[in-house]
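Note that one protein chain of the assembly has been removed; the remaining protein chains are unaltered in position.
The letters A and B name the chains in turn, as written, and every chain counts its residues from 1.
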Amino acid sequence: MKIGVVTFPGTLDDRDAQRAVRLAGAEAVSLWHADTNLHNVDAVVLPGGFSFGDYLRCGAIAAQAPVMESIIDAANGGLPVLGICNGFQVLVESHLLPGGLIRNEHQHFICRDQKLIVENVDTAWTNGFKLDQEITIPLKNGEGGYIADTETLNRLEGEGLIAFRYSEVNPNGSVNNIAGLRNKRGNVVGLMPHPEHAVEPGFGPDTSVAMRSGIDGLTFFTSVINQLVNA
Amino acid sequence: MPKADLLDPAGKAVANALQRKGHSEVTNVRIGKRIELHYATTPTEADLQTAKQIAADFLSNGVIEDVVNVSVEN
Partner (left out) sequence: MSTTVDTTKDAKKSPDKAQPWKELGLKLEEYEQIKKILDRRPTSAELAMYSVMWSEHCSYKSSKMYLRQFGEKVTPEMTKNLMVGMGENAGVVDIGEGWAVTFKVESHNHPSYIEPFQGAATGVGGIVRDILTMGARPIAVMDQLRFGAVSNPDTARVVHGVVSGISFYGNCLGLPNIGGETVFDKVYQGNPLVNALSVGALRHEDLKLAKATNPGDLVILFGARTGADGIGGVSVLASETFDADGPSRRPAVQVGDPFAEKVLIECCLELYAAQVVAGIQDLGGAGLSCATSELASNGQAGMRVQLKNVLLRDESLTPEEILMSESQERMMAIVPKESLKAFVAIVEKHEVEYSVLGEVIKEPRLYINWGDEEIVNVPPRSVAHDGPVYERPVLYPTWLDQLNRDSVINNNLRRATEASELAEQLVQIVSSPNQASKSWITDQYDHYVGGNTALAMPDDSGMVRVSEETGLGVAIATDANGRYCQLDPYQGAKLALAEAYRNVASSGAVPAAVTNCLNFGSPENPEVMWQFKQATAGLADGCLELGIPVTGGNVSFYNQTGDVAIHPTPVVGVLGVIDDVARRVPSGWQDQGNNIYLLGTTRDELDGSVWAEVLHSHLGGKPPVVNLSEEKALAELLHGASLQGLVASAHDLSEGGLAQAVVESSLRFGMGARFWLNEILERDNVDLTAALFSESTGRVIVSVGREDDVKFVGLCEARGIPVLRIGVTDASNKLEIQDVATWNLSDLKQAHSSTIPELFG
């Protein structure tokens, strides 16, 4: 099982995403932004960071990169794609997911352990969770406010395309507390928090059991492997 | 410019700051972008049309922004 992890200039969490893929049991393949070849990967992760310096708009320039042409094509054909933070922004700019992401309401970058509710378990990346499960995933961003017009929001809510919702605290003013979305087909998922930072005991969020022991993020990666294996 | 009905957090922050400074006459602030495309020779009508396309497709995100004006300046 091979999962591609894209690196744009300014991508920061690619090595962590690769580690998450390996810990879940698949082979991580590095995909360079300027290369249209996807090297036969079975799924793709668009990791977090500040691709192209967040210039113009977050993810806007990355969405035009050669590798994205191939990924958009493949996603339309059913390839599982996970967009994390900046990766979510790239998915939105690529129109693989609807809406927009803007500056946090309170104007500051915030790094916190965020509680989320998993609202949809019928996707490539969330089938390992239970519906309405509460998970803790690190959140760290300055432009994470999800925004969409009323028509889009109604459609998203109505069709059950909200994948994750912020629980307890809305850290960035996202409408309807939306933390992550899925597409209709269920192969593309995007979210602001960082599952790749909650995959290894000792380096994830604190839990009541022990410091830094949270690994709720690993399920994202085992889910996609599970789906691909059982496909 | 950010779309009229969407929250503009940067604009809001500036508006609040102006209020604090005593400028109650300013009721709202919205912050957009000015992008300049530079050409080697004077842009033609065709160049202008292409620029409008570029503005709509790439320089702006139609979900959250409106292109207010594209024009040739000296």
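Please note the rule applied: contacts are C-beta pairs under 8 Å (C-beta built on N, C-alpha and C of every residue); 3 or more make two chains touch, one makes a residue touch a chain.
Treat the numbers as computed from the prediction; the structure is a model and nothing was measured.
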Chains on display which the left-out chain touches in the complete complex: A
Which of A:4, A:49, A:128 or A:144 contacts the chain that the document leaves out: A:49
Residues of subunit A (touch criterion as defined above) contacting the omitted chain: 9-10, 12-13, 15-16, 19, 49-50, 52-55, 108-112, 138, 140, 142, 194, 196-197, 199-200, 202-203, 206, 208, 210-212
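The rule we apply is simple: only the chains that are shown with their structure count from here on.
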Averaged-CA centre spacing for the pair subunit B and subunit A, given as whole angstrom: 29
Of subunit A, residues touching subunit B in the complex: 56-57, 60, 64, 92-93, 98-100, 102-105, 107, 145, 147-149, 173
Subunit B residues touching subunit A - in the complex, by the definition given at the top: 2, 5-7, 9-10, 13, 58-59, 61, 63-64
